[in-house]
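Presented below is the structure to which this report refers.
Omission of a single protein chain aside, the complex is shown with its protein chains in their original locations.
Letters are used for the chains, namely A, B, C, D and E, taken in the order the chains are written, and counting of residues starts over at 1 for each.
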Amino acid sequence: MKLIIAAIKPFKLEEVREALTGLGVRGMMVTEIKGFGSQSGHTEIYRGAEYAVNFVPKVKLEIVVADAMAEQVVETIAKTAKTDKIGDGKIFTLDVDSALRVRTGETNDDAL
Amino acid sequence: MKLIIAAIKPFKLEEVREALTGLGVRGMMVTEIKGFGSQSGHTEIYRGAEYAVNFVPKVKLEIVVADAMAEQVVETIAKTAKTDKIGDGKIFTLDVDSALRVRTGETNDDAL
Amino acid sequence: MKLIIAAIKPFKLEEVREALTGLGVRGMMVTEIKGFGSQSGHTEIYRGAEYAVNFVPKVKLEIVVADAMAEQVVETIAKTAKTDKIGDGKIFTLDVDSALRVRTGETNDDAL
Amino acid sequence: MKLMKTLPLTATAALLPTLAVAQDAGVDASSDSIFIFNSLLFLIGGFLVFWMAAGFAMLEAGLVRSKNVTMQLTKNISLFSLAAVAYYLIGYNLMYPLGNWSIGADETGGYLGAFGPALLEAVGVGRDAADDYGYASTGSDFFFQLMFCATTASIVSGTLAERIKLWPFLIFVIILTAFIYPIQASWKWGGGFLDSQFGFLDFAGSTVVHSVGGWAALAGAIILGARKGKYVDGKVVPMMGSNLALATLGTFILWLGWFGFNGGSQLAMGTVGDVADVSRIFANTNTAAAGGAIAALILTQVMYGKVDLTMVLNGALAGLVSITAEPLTPSLGAATLIGAVGGVIVVFGVPFLDKLKIDDVVGAIPVHLFAGIWGTLAVLLTNGDATFMGQLLPIIIVGVFVFVVSLVIWVILNGVMGIRVDEEAEVNGLDTSELGMEAYPEFSKG
Amino acid sequence: MKLMKTLPLTATAALLPTLAVAQDAGVDASSDSIFIFNSLLFLIGGFLVFWMAAGFAMLEAGLVRSKNVTMQLTKNISLFSLAAVAYYLIGYNLMYPLGNWSIGADETGGYLGAFGPALLEAVGVGRDAADDYGYASTGSDFFFQLMFCATTASIVSGTLAERIKLWPFLIFVIILTAFIYPIQASWKWGGGFLDSQFGFLDFAGSTVVHSVGGWAALAGAIILGARKGKYVDGKVVPMMGSNLALATLGTFILWLGWFGFNGGSQLAMGTVGDVADVSRIFANTNTAAAGGAIAALILTQVMYGKVDLTMVLNGALAGLVSITAEPLTPSLGAATLIGAVGGVIVVFGVPFLDKLKIDDVVGAIPVHLFAGIWGTLAVLLTNGDATFMGQLLPIIIVGVFVFVVSLVIWVILNGVMGIRVDEEAEVNGLDTSELGMEAYPEFSKG
Partner (left out) sequence: MKLMKTLPLTATAALLPTLAVAQDAGVDASSDSIFIFNSLLFLIGGFLVFWMAAGFAMLEAGLVRSKNVTMQLTKNISLFSLAAVAYYLIGYNLMYPLGNWSIGADETGGYLGAFGPALLEAVGVGRDAADDYGYASTGSDFFFQLMFCATTASIVSGTLAERIKLWPFLIFVIILTAFIYPIQASWKWGGGFLDSQFGFLDFAGSTVVHSVGGWAALAGAIILGARKGKYVDGKVVPMMGSNLALATLGTFILWLGWFGFNGGSQLAMGTVGDVADVSRIFANTNTAAAGGAIAALILTQVMYGKVDLTMVLNGALAGLVSITAEPLTPSLGAATLIGAVGGVIVVFGVPFLDKLKIDDVVGAIPVHLFAGIWGTLAVLLTNGDATFMGQLLPIIIVGVFVFVVSLVIWVILNGVMGIRVDEEAEVNGLDTSELGMEAYPEFSKG
């Protein structure tokens, strides 16, 4: 199995979730994060003092899928999250040893 | 070493932490997440408009343990977090290359 | 590529980010977490009732870098985040299969 | 007509002080005391209505999403400040020409009031130099009336939240408070044609204040369009308020302020009859709000199987708006029911607007316009002096005037500078995109 | 007894206006002015006490966990609305039978007041037609008294938070405000037996209002049981309030409202003596709150090594409750100390209740019941007319009556519909499980 970690723009979350559900993804973990990247660095003024905004709000998706599905999932996220504007995000894939569904005790692919 | 990622119901956090401490786990990272899974999808009404609740609050645990301990930890989490109701959560295991304790510089198993 | 996961003290975030930028790291994901570890456990009193504080606020950094850079990044984080006080944090390294930059479609090292 | 209302009574006291003692084993308040009591009523009523500005700010800040809270707060404090100055420079005399109509006359009906900034009485003014010794100090009247004008503007900001640019909105506020509100208000409260020719009755302004705010908001909402993602393929996508504690606080603040709004509109407190009336008004205003809240409480439970707090809050406010046109003559029971109907109107009015794809972020149109119309008609139920046509026609006349003029202004503003932020700014939230400042910068949001 | 209290003075003024001038180089206010001043005191006092409803809402919203905030807000605005209607329909005349007792008589002691809804004076009522020309307008009195009744209900909601179902709670509120509160209040303020036979003194209601709320809350807490996980194997598990800024705001609101609560209870402002007394009361009320806050500030520092803000807030409120039974006769120094003792009571009372495993979410029982008893006894310290038995027995009589009746009602409600949400609903929070609406939907919670 693979763990797919994606950092995307918050307002794309719902769209991406729907696309993935269509694909048969049945679960994911979503976390609000502060993203640092090329998008960062514009300046704002607060009470007369200028400062650089280094972190922009992003949403991180963590999805574990069967190996077979991984590529498709990555592509779907990429396609859906794309706005062609800087800050669209990144997608990383890692190997997963094992998975377990707490409720049923099912393991690995059955657990997803 | 292994990185164990578990998504559980928030109110089980304290119980799980105690069980793991009993097991000798000496550290973990806890994150509030929005979970999407089979539990999702019931509808609510806000100001007369019906909508589906796709994300339910979950807590994500990330625990790095020595290989030897991994299985035991997974089992303990599963046992403690179980309510037999939908949405109990998932547990994933990944390989960890190396670990470092910032304060002492200890590495790998010693760092845990 | 490697995924470097570091749990550090919140007030060190800015310093670490600068150090890493200096190193050429061009992106990261930052999450607020509750940390459990040796630092935990002191007691407080709320409305006359004593209780143990098990979780302390930490910041989790997730950074994907090229293999070549990994070690340097870990060292830099360790050096910068160090206060020699308990609770300085931990740094873990994991293998990453693949990376993708959503906006450009660049993959792996080019995506970072 | 407001200014004259209390003259007869107080005049007596002023001119025939010696006779006072005679009347049935009681003594009138002295003419000075009457002047002071009346002025005091305006000052207390005025600061209570001022407080409503804070109520709107909290209610709206609580009902918008956190990414737009700073903007909503900025709009609320700015609109009040601009309204204060606009009303002083232009509005007050447009609204109270005291007979000096630019168009029309007291007898034949006044249509456009006088121009020129408000002028207060001299420092330490004496009895003889007072503008209206038989009534109250001009400063207290100005202070009180100013707050009503600002209220009208507050109503608009809630409906148009989360997508309108700051400056076009503020420009509209200036026009609304300098011209639109005062002109139509003069028709009734300035002694204009709605008062003299139609015998229109609107005690504290269900129409003159609340509907007017509602009409202006409606016009704006139509030109502005709904928030991105609010209506997708026929379905309504709820956008939850970010802080219901603030929304509830705002509602309580408005409820409190309303005692000044309606009670102060008795315009006099210097006689047994007047203070007893003010007391009736306080009691009726409170029970109408309760009626509205209870109606929404029960109705949402029955209709949705769960109580909807935001509807209960709107219900209480709708109850207040409903009783505003006539808070004096109803019995406690009638007042409760009039308010309850207001609560019902809101529960049905909010989804109704959504059906029309008119996006009213805080429900200001159901609360202030729909319930305002109901309240104005409800005068017929308890006040024998009210006539059906005398209520209906002014509702229509004021509605058409305010809606059309507002529509034109919104269209012009839209053409000239664009009133809506671009899509990305809206998606990211007006706080970061327009103001570069978050209301809750430290709290992570979803 | 409230209604009679001011008759002597004002009667004089009303009947002998001509003599007025005579008295030592000063002139009485005219009988109209006295009527207006008294009514005005009720109106101002009334809206200040109304404001306390918002104070309770914010205090409680701040002290519950975020997953129960929407529910707490819903309970607070609903209980006020229902109390307003219940008191109008039944409570007011039960509390003020003006001699027409259903059981008992003014002389031998009244036990059960009159039935029938409240009736206000006619519109524009004249001197002769006024219900009590020598006193104040009925509407102002009703408005003022209504707010006291609602306060009692607000006290209950805090204790029972985070686990009680919405509707059983609201049903209890209706019974409390329609019957329980008014009946026992009539015993003292309606001129009933506690007033006529026991010479009980309770100026603004340390017992009549605050203890009553506390007793009803205590009965509910016992039947309801503690929150899941509050007491585990002998240890108390703290459940932190989610928003101490709101809790502090609520405390300041209550503090402000209390000036109306105690000051208005002077019931008259039309003479030098009365207005000077109201002034004393304002000053004493303020200093008692300060005393309570300071006591908790110092005590928590000394006992725990750290100041506990929630205790300081409770301390200020306990100081206010403590001075409520007699805010007039104490000197500033005595008032400060009486309040300070209230603060001490809270700091020990909160953990004491926990020892008994009685789960009072916001500390309402220590603040309103414990400090209420103390305040009622403290009357003995500064008011020569008070007798030990005259204070103690009424405390017991009222306590037994309210506690027992409440207990019975809670038991019945529990049997009929169950007053507590099921465990999972409680764990997930009442907002999502009972109302399907979060107070802070965007902010991630731990």
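The working rule: a residue touches a chain if its C-beta (ideal position, glycine included) is under 8 Å from a C-beta of that chain, and two chains touch if they have at least 3 such contacts.
Because the structure is predicted, anything quoted here is derived from the model rather than measured.
Participant: Name every shown chain in contact with the chain that has been left out of the document.
Facilitator: Touched by the chain not displayed, across the whole complex: A, C, D, E.
Participant: Using the definition of touch stated at the top, determine which of E:Asn286, E:Thr376, E:Ser406 or E:Thr432 touches the missing chain.
Facilitator: E:Asn286
Participant: Quick one: which of E:Gln184, E:Thr251, E:Ser265 or E:Ser406 touches the chain that's been left out?
Facilitator: Of the listed residues, the one touching the omitted chain is E:Thr251.
Participant: Among E:Asp106, E:Glu121, E:Asp202 or E:Asp308, which one touches the chain that has been omitted from the display?
Facilitator: E:Asp308
Participant: Taking the full complex into account, find the residue in D:Ser39, D:Thr248 or D:Ser406 that is in contact with the omitted chain.
Facilitator: D:Ser39
Participant: Using the touch definition up top, pick the residue from E:Leu328, E:Ile395 or E:Ile409 that touches the left-out chain.
Facilitator: Looking across E:Leu328, E:Ile395 or E:Ile409, the contact with the absent chain belongs to E:Leu328.
Participant: In the full complex, which bits of chain E touch the chain not displayed? Write them out.
Facilitator: So the residues of chain E touching the unseen chain are 20-21, 23-30, 33, 37, 40, 44, 48, 65-66, 240-245, 248-249, 251-253, 255-256, 259, 263, 269-280, 282-283, 286-287, 289-291, 293-294, 297, 306-310, 312-313, 316, 328-329, 331-333, 336, 440, 443-446.
Participant: Which residue numbers on chain D touch the omitted chain?
Facilitator: 13-15, 17-18, 29-33, 35-36, 39-40, 42-44, 46-47, 50-51, 53-54, 57-58, 61-62, 69-70, 73-74, 76-78, 80-82, 84-85, 88, 117-121, 123-128, 130, 133, 137-140, 142-143, 146, 166-167, 243, 246, 249, 434-444
Participant: On chain A, where is the contact patch with the chain that was removed from view?
Facilitator: Chain A touches the chain not shown through residues 34, 44-49, 51, 55.
Rule of thumb we're sticking to: only the chains that are shown with their structure count from here on.
Participant: Tell me, which chains sit next to both chain A and chain D?
Facilitator: B
Participant: Could you find the two chains linked by the most C-beta contact pairs?
Facilitator: Highest contact count among chain pairs: D-E.
Participant: Copies chain D and chain E touch; is their interface built from the same residue numbers (over half shared) or different ones?
Facilitator: Counting shared over all numbers used gives less than one half: different.
Participant: Starting from the mean Cα coordinates of chain B and chain D, work out the distance between those two points in Å.
Facilitator: So the centre of chain B lies 52 Å away from the centre of chain D.
Participant: In chain D, what residues contact two or more other chains?
Facilitator: 240, 306, 308, 310, 444-446
Participant: Could you list which residues of chain A touch at least two other chains?
Facilitator: Counting only residues that touch two or more other chains, chain A contributes 30-32, 34, 85, 94-95.
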